[in-house]
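Before we start, here is the structure in question, set down as structure tokens.
So, chain A:
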Amino acid sequence: MRLTATALLCLVCCTSATHADEVQVAVAANFTAPAKQIAADFEKDTGHQAMLSFGATGKFYAQIRNGAPFEVLLAADDETPARLEKEGAAVAGTRFTYATGRLVLWSAKPGYVDDQGEVLKKGEFKHLAIANPRLASYGMAAMEALTTLKLLDAVQPRFVQAENIAQAYQFIATGNAELGFVALSQVFKDGKFVEGSAWVLPAKLHQPIRQDAVILDKGRGKPAAAAWLKYLRGDRAKAVITSFGYEL
Partner candidate 1 sequence: MSIKAHFRLDWPGFTLDAALDLPRRGVTAVFGQSGCGKTTLLRCIAGLERGAGRLEVNGEVWQDAGRFVPTHLRPLGYVFQDARLFAHLDVGRNLDFGMRRNRGAAMPGRDPIIELLGLGPLLERMPERLSGGEQQRVAIARALLTAPRLLLMDEPLASLDHARKQEILPYLERLRDELEIPVIYVSHAADEVARLADHIVVMEDGHTVAQGPLAETLARVDLPIRLGEDAGAVFEATVAERDAEWHLARVEFDGGELWVRDSGAAIGKRVRLRILARDVSIAASRHDDVSIMNMLPATVAAHAGEDHPALVMVQLRVGGTALLARLTRRSAQRLDLAPGRRVWAQIKAVALIG
Partner candidate 2 sequence: MLNPADLAAIWLTCKLATTTTVLLLLIGTPIAWWLARTRSWWKGPVGAVVALPIVLPPTVLGFYLLLLMGPDGAVGRFTEWAGVGLLPFTFWGLVLASVFYSMPFVVQPIQNAFEAIGERPLEAAATLRAAPLDAFFSVAVPLARPGFITATILGFAHTVGEFGVVLMIGGNIPDKTRVVSVLIYDHVEALEYGQAHWLAGGMVAFSFLVLLALYAFTGRKTR
């Protein structure tokens, strides 16, 4: 048994010594925590190293179009990878949805948000944080949901817009906005809410928030890039992704 383990370890080491490679990955900010965990597993299992950069998908787009050295993009939406593919900056046929985000109405105060979202109708709040819908897919989804609920006109004057979903979380977590729309992945860990109170919006209220991954031009033909995408589809990665509240 011990011998087997040593041999296995030796094998892994040898493999990584001979085939170990790096892959440069641009990761949407909302996927930061799961990506780190998956990257750690990825290195253990394959010997390859995923170098992660976190940021806004729009900014990554501009950087990629201007020669940034990213090999794989894990976007916060499905439009940007499609656009990159159409423009020839991504490898055709590598695009797939690695996670589907869930939108949640969240407050740092326990008991503030009810599980039906009635708090929105009562409107006893001063600030409702939302990611800028022009920039963030979660913001767009929130707008769609409010439109469906016919509450948009009532609550829009109380919007405070964050540049991205991470900043929306910050506004709410510091108590400056009583509540707001964030990604479930930000407030959900190991099957439960980390703190505060939340209402997970029914998926039918908005278009699904598909987060697509794609191999970029710089990653064309790189084994580590292909390995990363393959790993992302694997069971171990999927378990991590769902544990953070994403759907697949």
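Criterion applied: all candidates are chains of the complex that A comes from, given by their letters.
Quick note on the criterion: a contact is a pair of C-beta atoms (placed from the backbone, for glycine too) under 8 Å apart; a residue touches a chain by one contact, two chains touch by 3 or more; residues count from 1.
On a predicted model such as this, the values are computed, not experimentally measured, just so you know.
Looking at 1 or 2, the chain of this complex that touches chain A is the one numbered 2.
Of all residues in chain A, those touching candidate 2 in their complex are 56, 58-59, 61-62, 126-127, 129, 132, 134-135, 159-163, 167, 170-171, 174-177.
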